[in-house]
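A single protein chain has been omitted; all remaining protein chains appear in their positions.
A, B and C label the chains in the order they appear, each numbered from 1.
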Amino acid sequence: MSATINHIGLPRDAYKGAATTLCAGCGHNSITNHMVKALYELGVEPHRLAKMSGIGCSSKTPAYFVETAHGFNGVHGRMPALTTGAQLANRQLIMLGVSGDGDTASIGLGQFMHMIRRNIDCTYIIEDNGTYGLTKGQFSATADLGSVQKKGAVNTFQPIDPCAVALTLGCSFVARSFSGDGKQVVPLIKAAIAHRGTAILDIISPCVTFNDHDGSTKSYSWVKDHEESIADVSFIPFFEEVHVDYEPGTVRDVELHDGSHILLKKLGEDHDPTDRRAAMTVLEEGRTTGHLVTGLLYLDTSMTDFATSEHLPDRPLMDLTEDELRLSRGDFHQFMAEFA
Amino acid sequence: MSATINHIGLPRDAYKGAATTLCAGCGHNSITNHMVKALYELGVEPHRLAKMSGIGCSSKTPAYFVETAHGFNGVHGRMPALTTGAQLANRQLIMLGVSGDGDTASIGLGQFMHMIRRNIDCTYIIEDNGTYGLTKGQFSATADLGSVQKKGAVNTFQPIDPCAVALTLGCSFVARSFSGDGKQVVPLIKAAIAHRGTAILDIISPCVTFNDHDGSTKSYSWVKDHEESIADVSFIPFFEEVHVDYEPGTVRDVELHDGSHILLKKLGEDHDPTDRRAAMTVLEEGRTTGHLVTGLLYLDTSMTDFATSEHLPDRPLMDLTEDELRLSRGDFHQFMAEFA
Amino acid sequence: MTNQITNDLTIQAATVNGSGSQTANLILTRAIFHMGIPVAPKNVFPSNIEGLPTWYQLRVTPQGHMARRDQVDILVAFNVATWHQDLKTVRPGGVVVHEEVFSTAEARTDVIYYPVPFSKLAKTKIQNDTLRKQLANMIYVGVVAGLLGIPWEALDHAVKRQFLSKPKAVPVNLEAIKVGFDYWQDNFSKKDSYRLEPMTGVVDGKVLVEGNQAAALGALMGGVTVAAWYPITPSSSLCENLIAYSERFRVDPKTGERRIAVVQAEDELAAVGMAIGAGWAGARAMTSTSGPGISLMAEFAGLGYYAEVPVVIFDIQRIGPSTGLPTRTSQADVGFAYTLSHGDTKHLVLLPGTVEECYEFARDAFDYADRFQTPVFVLSDLDLGMNLWMTPEFKYPDKPFDRGKVLSKADLERLAGEWARYRDVDGDGVPYRTLPGTDHPAAGYFTRGSGHDERARYTESSEAYAANMDRLVRKLETARKALPAPVIDESAESRIGLIAFGSTHAAVVEARQALAAAKRPVNYLRVRALPLSADVAEFVSRHDRVYVVEQNRDGQVFDLIRLELPPALVSRLHSIRHYDGQPIPADAIIEPILESEAVPA
Partner (left out) sequence: MTNQITNDLTIQAATVNGSGSQTANLILTRAIFHMGIPVAPKNVFPSNIEGLPTWYQLRVTPQGHMARRDQVDILVAFNVATWHQDLKTVRPGGVVVHEEVFSTAEARTDVIYYPVPFSKLAKTKIQNDTLRKQLANMIYVGVVAGLLGIPWEALDHAVKRQFLSKPKAVPVNLEAIKVGFDYWQDNFSKKDSYRLEPMTGVVDGKVLVEGNQAAALGALMGGVTVAAWYPITPSSSLCENLIAYSERFRVDPKTGERRIAVVQAEDELAAVGMAIGAGWAGARAMTSTSGPGISLMAEFAGLGYYAEVPVVIFDIQRIGPSTGLPTRTSQADVGFAYTLSHGDTKHLVLLPGTVEECYEFARDAFDYADRFQTPVFVLSDLDLGMNLWMTPEFKYPDKPFDRGKVLSKADLERLAGEWARYRDVDGDGVPYRTLPGTDHPAAGYFTRGSGHDERARYTESSEAYAANMDRLVRKLETARKALPAPVIDESAESRIGLIAFGSTHAAVVEARQALAAAKRPVNYLRVRALPLSADVAEFVSRHDRVYVVEQNRDGQVFDLIRLELPPALVSRLHSIRHYDGQPIPADAIIEPILESEAVPA
């Protein structure tokens, strides 16, 4: 049995949640499984985890992992605000947000961007299926130009690419992946959690019920045919040693805030994940050539997250007591006297 | 007197509005003047003009030009939605939106972006002073990292650059200018109006009362010292002939939807305004080197605006009558019978 | 088999959503309707796409009752997850058709069981592999048809009607039904007393329409040209139907030109903003949403009120503060919508009580919006909007559009340009407006949500502000008289009255019959708009006790009525509230009234 506990002594089952109520085959369910794996392997303490979400099929998923953790399924498109507040209230929480493409790129676009701009310390996962699953298959704002709805309607708008938008804002961690690619998703989730600052992880996650047909660019088959990973990702947590037995020059090693490492093994052209302009170019090229570029696009470990730049104490604000918060009797009376 | 009327026979005064109530020296007042000049010279019919705005000092300015035109001063940050609706109701209107940086990049960011994504035919001017003028000088989301408030507070956030955001979305017309640079602003306004689709014009417009001090990167002196125009802009309306007497290779000539031309005379490095990636690079470079890049950044005359892609008739929808809108009696009864 | 129960029964099919059960339900409904028997279906579905419990209640009554019933006569139990719970809902002596493998160990003894091996039948008798899951549901239709004596012709008709645009689906579905029909014939002899017999004359000329279909058609007939929306249950189907109908009736077949713009906005703030922008520019404009969207529209609603812009806002109500239960019904947005936005804001609200009114009010809402230059809310609900209702065919409009007080170029010339946007020329509180694009130098003005004088100029004058606010009250008073008057039925010799609105109507109709039968006849006033008509107070004055029935927790309309009554009448009002998310059944009205009206009226 001891083989099946993680470094904080919990079994994998401790990271499970309620049974899913999503459609069989939904990409979101795969992501839930990747989440369980990542959190288990990382040894996240369930009580420190705060699972945040908006509204949508995707936003339901926090109920399906780490049942003993706290979570907040808020209102549509406003998860970033709730996450910001919760993070400020308690810096010790590990904020893990799950959203959909409708939730993020339609109604929630403003909040999404302003959260990135503030560099709130959290992991923000977009379960991106190019459609509104829960309201039955309308196009979302990430649907590609010319992509076809189940009933035949054609999308006439340019997509909003959450990764491109995040890069424009100087987001400190930007990655894209595919729900079917657990090998990539799991280390990316771990790295996102280890990163201090806003980590955006846009995971293409097919909606089998409404957007998995021919003509969709978010279907399993389209993604399988067009995915182009920019590097093999692996993650070494801070509590393990880094063994690099790759050929020199083939692997990039980036150290994260908590001492973990992310290792990127070159595939084809070398992508430097610390070069923002390169990241933008890679995305633009993918768009032009019709490829889905996946992997860690950009990482900046030098940016200060909001709570740090606000000089908040490490101790959660919510734990502070009267003594620490109220003016002393003396200060109070002196202050009042100043109004005379 | 005949010398002082435009090609539709109106004097310059026909383009004036109520007296401004803004602070003396406010950049917005200069833009108002540029607007009067541009609209007069372009010969816009006042009754076809729809002046749209949100809330802020900037959003008040539509009252200060073309008094006889219709205008709608809506709610904070939501001018794009009003403009979209009005444009669909009446395609014959010339939609001219005026907004502030707070109005656009803070509360209105989502609407701003979704309007661009739909490519609504309108001119969208941001009177960008990096501050909330009307509420007395708080930072807005376009304030630069490290820029200093009047009372000394330092901005700790990355700015949201409306031009960069617009480019990311594939906006069909993106330009930046400076309120003090009438020579550039006036032709850009004209070109934006002549363009069919969403034209974004971000005009740095110093707030003399709250953001014109040392440490601000939106002050007159800062902008004057750091402005870097990418090309000299001139505009030839469709009703005038194009006389090009420049040396070959020094001027780019782009024809707009209504047959007008925009001429761009090279200054320093050649910028191709039809190359989106180049536009992004120019902005990134400006940001890195601390320059304010002005001019026409990007233009795509091939994109279809929303009303066109929706196959709306040229005749305003608001003019259609019962006969055109109701089912005929026969169709109605047949349709009802289908519910049996 | 004494006591035959004919044409008066409630069937409840307990299935799983996303399994294709809805098609089977509809076919059963249409087959019975085709027999000339009134039907009243209620679909109870989860806020989820696939795999969760769903119930379809099909009520059949000779009188055509359309309210939901709490008691089930015939349960079709397809869903093992809810099997025990479902069994409890069956009335003693009722019938349970169930999947054979479900355990009946602890089951009730006061009901009649017909176990059917649905899955086995599906596996062995249905050839089509891809459609097997869906077709399996059809087997239940066949069993119930056998059980109740639905003629094959009716089934044949219903299947063809259902697959009008997919005729290829007809034979496979009929075959599947036949499997069930044959199973019934071959395996059961009738032990229960329920049966269906064809009727004549009752459903003649009637059609089956969902409220959201009716409203979409009404909006088209009302001349909507700009609609902006954001998906949300239970309102999405209104705009989706509007899109579908527009494809058919608003596209020029020659040029492909579209005489309507429907925009899927990025959220409800944008949706209502677009509609207000369009209304301002002179289009007939609308948006449609449900509770959370109404909350998000609050700021713009205030702009519409204060800047006086016509727009139609549909609220297909669902239950709950916040997200609540997205697929359950309520009438709990009424109070909030009526005063939606900060400050002293008040709106016109239409309260359709039938699908026919969904059509008519949707159509006429555009007239009211134009006439009163203000947002008009149409408050329907999930029950009305998403269920099929039996209704007479709708009437073709007999009036042209009423565009209200709009000054044209010619008018302005006649007036020599002398007009003021917010002046109360006619003493009715309704000013004149011009539309953008009007080619006259006096036409233009600057619309704003900030303080303005009669000429629409910015002002901070206290007098101008207060005078304008007073005019808006006058406007509301004018509208109060013009909006759809209450429907009053005072045919009963009774000092007891009942007030209701919206979809509660169905239950009231039934309850009144029952109360009359119990010698407690009640008169009835159905409110159809806010602000309330003066008729309401008069109705109350003619009765000793008046019950206000509504589907919300806080008695929102009960409160609104109390505020409009002369104080002396207030004590006559009593509140009956139903707020569990299910459409109110007649019993929820009958029981409290019988209780408090111990002595016959």
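Quick note on the criterion: contacts are C-beta pairs under 8 Å (C-beta built on N, C-alpha and C of every residue); 3 or more make two chains touch, one makes a residue touch a chain.
All values derive from a computational prediction rather than experimental measurement.
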item	value
Touch with the omitted chain, as defined above, among B:Tyr64, B:Phe139 or B:Trp222	B:Phe139
Candidates A:Cys57, A:Leu93 or A:Leu169 - the one touching the absent chain	A:Leu93
Touching residue (missing chain; options B:Thr209, B:Ser234 or B:Ser260)	B:Thr209
Selected from C:Ile5, C:Ala81, C:Val101 or C:Met469 as touching the chain missing from the view	C:Met469
Contact footprint on chain C, counting only the chain that is left out	46-47, 291-292, 294-296, 298-299, 301-303, 305-307, 319-328, 330, 332-333, 335-337, 339, 341-346, 448-451, 460, 462-463, 465-466, 469-470, 473, 552-554, 556, 559, 562-563, 567-568, 570-571, 579-582
Touch residues of chain A, complete complex, unshown partner	18, 45-48, 50-52, 62-63, 66-75, 78, 80-90, 92-93, 110-111, 114, 118, 307, 310-313, 316-322, 324-327, 329, 331-333, 335-340
Residue numbers in chain B that touch the chain omitted from display	21-24, 55, 57, 75-77, 106-107, 109, 132-136, 138-139, 141, 209
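Following the convention adopted for this analysis, only the chains that are shown with their structure count from here on.
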item	value
Distance between the centres, which are taken as Cα means, of chain C and chain B, whole angstrom	43
Touching two or more other chains - residues of chain B	110, 114, 118
Residues of chain C engaged with two or more neighbouring chains	266-267
